[in-house]
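The structure is given below, and queries will be raised subsequently.
Below is a slice of the complex: some chains, not all, each in place.
Labels A and B are assigned to the chains in the order they are written; within every chain, residues are numbered from 1.
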Amino acid sequence: MQIRVINPNTTRGMTDTIGTAAQGIAAPGTVITATQPAHGPVSIESHFDEAISAVGVLEEVMAGERDGVDAYIIACFGDPGLLAARELTRAPVIGIAEAAFHMATLISTRFSVVTTLGRTGIIAEHLLEQYGFGQHCRRVRAAEIPVLDLEDDGDAALTRIIEEGRRARDEDGIGAIVLGCGGMADLTNEISEAVGLPVVEGVTAAVKLSEALVGLGLGTSKVGDLAFPRAKAFTGRFEDFSRYSSPEPSALNPYHQLERAPT
Amino acid sequence: MQIRVINPNTTRGMTDTIGTAAQGIAAPGTVITATQPAHGPVSIESHFDEAISAVGVLEEVMAGERDGVDAYIIACFGDPGLLAARELTRAPVIGIAEAAFHMATLISTRFSVVTTLGRTGIIAEHLLEQYGFGQHCRRVRAAEIPVLDLEDDGDAALTRIIEEGRRARDEDGIGAIVLGCGGMADLTNEISEAVGLPVVEGVTAAVKLSEALVGLGLGTSKVGDLAFPRAKAFTGRFEDFSRYSSPEPSALNPYHQLERAPT
């Protein structure tokens, strides 16, 4: 089983950190291939960075389809491009925020998130609401460290994350902590020991969820909004996407019947 | 890794069906031990049946703790006794309804449930709300077959489930179907093929989620509401529970500090 872990930013060191963490947790038969887009921001710290990074994620999924990938992980806590990526493949696609939220609710009744910058907290809030975990999360907290400090000034970053985690433990009435950045993938154990709570980290959680789905024979549904996108022309720097062609005829007609009734 | 699959009803045939399905999906190193309570209803088709069955589930978890079990699965779609069971162990405990809901949201944006009896649909509704998946589920549907008909009149039951699944596919605007009864664990593939949608079944989903959590080194949090219960006296037919003694000193004082602040 090949799991493609896509680091949506373009910092090689972070890709390595993430890939190593992923491989470290993977089952014997699982091959992790960690990649990063050729095009995009070196870190993701805003809605803007996230929107740009989604394109790179989608290109990596297209590449993965040619490589016979069995499952994809989007290794940024905002899950950039998640639903779009699902349209491109029959394989499962897992975001690390959603992976961490799911796992946290299975081992605790309430959790808090500790993320990097406060300004990205709203992205986590939006995901919590969309995924349905708004009631389960007591609070989204920020250690207020730039993402690349995780690479460049790891000790200071770790200290601040642990401090914020302890505040969460003492003030939030929670049973677990979710780490809110893919770049923290190698810090899970240290934080858990220092804080004294189970710590759920998204990259590792997503690896195991991917293995679980592949093991179940479940992949992204191709009926409904996640069906392959209709083939069409793209212009300019995205012209090469015009070559993308859905492996299936347009889902237009059968879908018509499905979608009319519900809502 | 030993996963204890607890069939909350006392029908041996159903335990076997569930155990076989669980073992069939398990990873090479995973040992499935399927059990059923010595005490309880032969099927679970009401709030009443479910409340009684919870006691048996808890006894099976206590037994499992003596057996060194690594993860527990509660194999009835109402997830009877789930939070109580989590209090008794550091291992993960997964309900099959929650397992199926989690997995379904990872491969589709909207799903429907097909369960046995309409009167138990409200149990699924309550769980969907508590777990946070109310928006993801379009509709809880019933094939209106008594649970044990899955054992005794399998072909007719299968036909009705498929019919209801096709109605869901045509009317609900969904991408996947969740099967709403542990007794359907062996029917997943047939139903999926007949309906033409991915079908998520809870027993198998819970096995893979259990493997995932154990692989991550994550178990039930012992801080907060899932800490071991305080040791105390039980009377009458439950007197033997008095012998249960939390493996840890009372969590009263430290918890005091945690819980005052939040909500």
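Keep this in mind: a contact is a pair of C-beta atoms (placed from the backbone, for glycine too) under 8 Å apart; a residue touches a chain by one contact, two chains touch by 3 or more.
Small disclaimer: the values here were computed from a predicted structure and weren't measured.
Every protein chain here is a copy of the same sequence, 2 of them drawn, and the whole complex in this file adds up to 6 copies.
The rule we apply is simple: only the chains that are shown with their structure count from here on.
Chain centres here are Cα means. That of chain A falls 26 Å from that of chain B. Of all the residues in chain B, the ones that touch chain A in their complex are 25, 27, 83, 92, 94, 98, 102-103, 105-110, 131-136, 138, 169-176, 196-198, 200, 204-205, 208-209, 211-213, 215-216, 218-221, 223-226, 257-259, 261-263.
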